[in-house]
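Before anything else, here's the structure in question.
With one protein chain removed, the remaining protein chains of the complex are shown where they sit.
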């Protein structure tokens, strides 16, 4: 195996000897463990693990590694995935009118702070084409009205699949995706919602926040599921505000929170730090990476 | 007038010349303005002001001051209140089983960090009597069941009124107060809710927070109104949490947030920093006080 | 006067009747006060004020307004400035190798979230020319070595003055400016330092932060003065970190703090919210703007 970092994400029923068995497996197959993180959900009796391995000292093939690991996994009822870090993930960004998240993601990607290929930007409006042009990213304008929703989504799916997109980022795409669409990309669509969910689900959260007179506003990045704004939460953050804030100033303050929250969520996903369990996202922190 | 700080809270329709008229009034009546804070709600065209005055240079009586100010106020349609800072406010604390907010309020009061007289602690359980005893505060155990709710509330009202209580603090009192009770004390009951409202209204917010998999938990202090958990928000704060947190650890982390949020809200109220407008609380920050 | 917002920044010895006299002046000259913010430093007996006026109802000329105000100001010993909001300020950004602050400022400016004209980018290296090109901003590469420092600074001064630059932003410009240079632009150079000053002054703050084992890192935006990293602080913020962080990860986490802190400081400056007093910056918050 070439010098590289190999990451395993593991989920299984909790049971005695798990850590020993799994780490011994990697040791005996010639890997050095760079980091090993675990989480035990004792209510559900479930064990979660993220292991990062240094492959310098082994000549094992990917196929052999995976076959061997499956032999360990079967009796322990382990649900697992592996990533070899040798292929950048392909990303599509969907937007409507709002530019701040788009700029932020494109800048981070261009400057090597998000490890991915932004393959395309898809929008139901033409407004943000100039941002795509600045960063030399293909821009697809696919307008949508109620009657054309199914067709438009089909076009989107074709584009995503033709470009082998691994992750769809809804960076303030102000359309509700159909269940059919979402089911195509399980745990592969990240949405940013401009409130600290579950507060202010649905439309116009800043207006609702103003009317409720809250003293902090926030943003939430989550995996899109068929239930709007109900998917597993990856990242959240808030800022204090005062009575002085209008819906307009809340929107402006919120924009900076949205940028950080979405960028962190995307980074955690691209870096294989997340395991979804039911409606909760286990997000392992970086381990000296 | 004795050397003292006089505070006015003012609310009226916004109109040209307001600041000039009001500050000139105080100047001509011999006061020095220590601080003057204003807020204009341009949506509702309403003006809010908090003025703190140094009375050293004037001999005007309270009665004359108030009569004179009313003459200014009537044509401008000003809704106002004045406080002379010469009388500590009387406070009652209502609790059930949970001690952390109670300790915190009693310590701050005893050590002069909350400017009030804690006249009594009222509880539907006897459990926290020992805390009252440590701080030498009268403790009233008034149990309540559904059938006795009206009677118990009548007893509470009698106690509060007999002791001329200015502010009621619901420091994790786990009973829903009747509308009748709440209407006795408009903008004079502060409740702490253990979530960042409007998220997780009602019972068991930490359990709900765990189940929703949120990445931050919080607390909210608000004036109690007849709509449960819907009153004007005074203070809110949050802390980040991770998937590692159980409902039990959320409760523990949350306790520290609840203490700070409730103490700040009570201090702001006692210090005459708050004007309520509809369902929003205008909370002026301290001005070098 | 055209419909516009006029802002006054005022500083003078504290004295009785100040607010009344100043606000009456504006009222009598036909202005409506949009917001009035004050701060009294009682240690130094100094009064600071920021007033925003609506000029719709007055035909007074700028000259008359300023003459009239000076007549009020002289006996009260008022130090003041006025801004009519009718001319965008010109800004120059100085950089070296690091791009994140540059992108952030250019994006905010382009998208109307920073109210200024970015006239040029000046760098001692050529590396970031492509960012300037993306945003169509003139880029001047002015290399500097010890022997050419005076000449290079002269070139910079010529560029700034020829373009009537109002504000210089040192967005991670890794050169120490000479006292002569700094004295040309008093309170008109904003620097971002990548630590929570006064901790970790000077070079390599993230390395020092790692070695000291701090549990939070930060950034500070301040006016540049002849004492390196000692000028009046405008904005600061921090993020929690853990032992897992290396100097490299601290740098990455810190980049996001630097962006927000510098952008907020620049916005506060451009929006006339700051009065410098000695080595302290009085930064008035936005007032519903």
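So that you can tell them apart, the chains are marked A, B and C in the order they are listed, and the count of residues begins at 1 in each.
Quick note on the criterion: a residue touches a chain if its C-beta (ideal position, glycine included) is under 8 Å from a C-beta of that chain, and two chains touch if they have at least 3 such contacts.
Just so you know, these numbers come straight off a predicted model, no measurement behind them.
*Asks:* Which of the chains on display does the removed chain touch in the whole complex?
*Replies:* A, B, C
*Asks:* What subunit A residues would touch the chain not displayed?
*Replies:* 16-21, 23-24, 26-28, 32-42, 57, 287-288
*Asks:* Which subunit C residues touch the hidden chain?
*Replies:* 39, 42-43, 196-200, 211-216, 218, 232-238, 240, 242-244, 246, 279-283, 285
*Asks:* In the complete complex, which positions of subunit B touch the hidden chain?
*Replies:* 99-100, 103, 107, 111, 113, 134-135, 242, 244-246, 249, 252, 255-256, 260, 263, 285-289
Going forward, only the chains that are shown with their structure count from here on.
*Asks:* On a C-alpha centroid basis, what's the spacing between subunit B and subunit C, in Å?
*Replies:* 37
*Asks:* Calculate how many whole Å lie between the centre of subunit A and the centre of subunit B, each centre taken as the average of the chain's C-alpha atoms.
*Replies:* Averaging C-alpha atoms per chain gives centres 41 Å apart.
*Asks:* Taking each residue of subunit C in turn, which ones touch at least two of the other chains?
*Replies:* In subunit C, the residues touching two or more other chains are 287-288.
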